[in-house]
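Mind having a look at this structure? Questions to follow.
This view holds just a subset of the chains, kept in their places.
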Amino acid sequence: MAFKLEDIVQQFGGEIVGDRTQQVGSLAPLDQAGPNQLAFLANPKYLSQVETTRAGAVLINANDLAKVTARDGRNFIVTPNPYAYFARIAQAFIDMSTPKPSPGVHASATIDPSATIAASAVIGPNVTIEAGVVIGENVRLDANVFVGRGTSIGAGSRLYPNVAVYHGCKLGERAIVQAGAVIGSDGFGFAPDFVGEGDARTGSWVKIPQVGGVSIGPDVEIGANTTIDRGAMADTIIEECVKIDNLVQIGHNCKVGAYTVIAGCAGIAGSTTIGRHCMIGGAVGIAGHVTLADYVIVTAKSGVSKSLLKPGMYTSAFPAVDHASWNKSAALLRNIDKLRERIKALEASAAANGSGDKA
Amino acid sequence: MAFKLEDIVQQFGGEIVGDRTQQVGSLAPLDQAGPNQLAFLANPKYLSQVETTRAGAVLINANDLAKVTARDGRNFIVTPNPYAYFARIAQAFIDMSTPKPSPGVHASATIDPSATIAASAVIGPNVTIEAGVVIGENVRLDANVFVGRGTSIGAGSRLYPNVAVYHGCKLGERAIVQAGAVIGSDGFGFAPDFVGEGDARTGSWVKIPQVGGVSIGPDVEIGANTTIDRGAMADTIIEECVKIDNLVQIGHNCKVGAYTVIAGCAGIAGSTTIGRHCMIGGAVGIAGHVTLADYVIVTAKSGVSKSLLKPGMYTSAFPAVDHASWNKSAALLRNIDKLRERIKALEASAAANGSGDKA
């Protein structure tokens, strides 16, 4: 497998500086690439490697190329975003080298006759598709995927093994859902129906039916074992190009704005709205019924209990330090009001002395 | 589908004020409901909406009804807890409008001949039921559910797709287990069997067999991808009407008291006992071998490292603030002992001066 640079730019854009007929067949880092490989410069601090690389061609932006002195015999594809270019071409190379399963429904799958499945879709072993489901063109459902009644899966989507999408949900085009993710599970809502106090309390929690769905825009990726609850009345909404990592929990009736990324182990309680282009760090917790503006960044391990209505970076996490020092600081924090009292007393005494001085 | 108010109160209780023959067919919020719909007032701050609603009837408590002046032509069902009443009737409406699968075992399921399955149970595609399992009346097991040998599932329970319940466990009646939850996985226990220190250390971790089970009371709900480990010797215990959200981890030999609710992403380490009627917030972490009294509330993102033996609300989480301010506070906290030293020095100096004054 080898492609001329001129064929690559025809498909992916960019401009060639050097030999248009140079062929490359795979990708490699600048310092490891050989003459048949394509490398990329995403970070200017590696510029010196461009001067010495043996790569057949280098993806580079115009600014960085201007700084390259040893261009003789080197070939470049000039593009404003070499890293994104690399990602796209790498995906294309993988697609070409990966065996493609034949379209069709595996004999062991259980398909309701009222479901609509595009002829180009690949439905794997033990998949269950309930009544009224719509599966778009080129969708791929891996082993044991479950799709509940009335749910639709947009064209070009890939659901990895053991994904469960409940009834009444909608996945946009080109969704990628990693293994074990659950979409459309019941939101966590119960009406307290108790009388009496303490040991005399009787009654129970009454489940609030969750009759909304989950509505997911195009180009969304959802991580392994992540859970997204269905709405209570209206839908939980994930807008286009949202990227969600593994083991993330998104509560009922949340709305996550387009292009927002959410790192692993984050949890977002119900009815919270997150803006567009936000970045939610790993293991962040966000309370229910709050709003985050567009372009909010919450750093890893922080907790959000109130709305954050201005763009910017927010934090509430401490980095670990040695255990003994931490315990000392923590004990002082617990008694910080006593420090304040001591400062107050000193101020009062100083003021008294000060008055005395003036007298 | 439409029901007279008098038929509704016959089934669900409450007293009618207004036209007993008024019919309603669905539920809606006060400000959106039409003449064939039932609305409810759970929060007195929306009382003014009761005066203007077009709803066919309103669920309301007696106190709030007393404040309603525009009752003419309006109908009410008076009940002490309109929200719980709403939840119950909503569930009934949903049950009536949801297609019911026929009882029986799907052809693709794998059932050990020694298992006992009630005739009214619905066993879905690719379900695996091992030896000696007992499945109660009206149980519904969705696609790919696994039930290990000797486990029993109480009547009226619903296990969503891809749930795994290991061997030797017991689920009470009316359990709801959302997709991907795991019940009865091995607890995390290993005996260190090492000799030597540092690079010279040899040996290994020896797995402690986990031979207890998981015992779950009636009316328990377990969230998607939540995990509940089996006990090492005795059972892990979840008492009646406990409600557990998604992605919660409950370690081996924990005991969770009745009516306690645990929000998403919480983790409870092994051998911990949580009382009745507790509320554990999202992403809370609770250490192993501690005890929480009845009626303990732990707010979201807090960590519990010691027993909390009195009812009440406990916290150790900070809300996120802007990153720069946080970093300044965090740095000062790290050096809070130096602030204390400076206060001490000032106090010593003031005392010395003070003595001088008195002399």
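Order of writing sets the labels: A and B. Residues in every chain begin at 1.
As a working rule, a contact is a pair of C-beta atoms (placed from the backbone, for glycine too) under 8 Å apart; a residue touches a chain by one contact, two chains touch by 3 or more.
The model shown is predicted, which means the values in this text are computed figures rather than measured ones.
Assembly remark, whole complex in this entry with 2 chains visible in place, copy number of the identical chain is 3.
In this section, only the chains that are shown with their structure count from here on.
Bringing chain A onto chain B by least-squares fit of CA atoms involves turning it by 120°, to the nearest 5.
One simple way to say how far apart two chains are is to compare their mean CA positions; for chain A and chain B this gives 26 Å.
Of all the residues in chain A, the ones that touch chain B in their complex are 108, 110, 126, 128, 131, 144, 146, 149, 162, 164, 166, 180, 182, 185-186, 188, 190-194, 198-199, 201, 204-209, 211, 225, 227, 229, 233, 247, 249, 251, 265, 267, 269, 283, 285, 287, 297-299, 302-306, 308, 312-316, 318, 321, 325, 328-329, 332-333, 336, 339, 342-343, 346, 349-350, 353. Interface residues of chain B facing chain A in the complex, by the touch rule stated above, are 29, 81, 83-84, 86-88, 90-91, 94, 99, 106, 108, 124-126, 142-144, 160-162, 176, 178-180, 219, 221, 223-225, 241, 243, 245-247, 259, 261, 263-265, 277, 282-283, 294-295, 300-301, 317-323, 326-327, 330, 333-334, 336-337, 339-340, 343, 346-347, 350, 353-354, 357.
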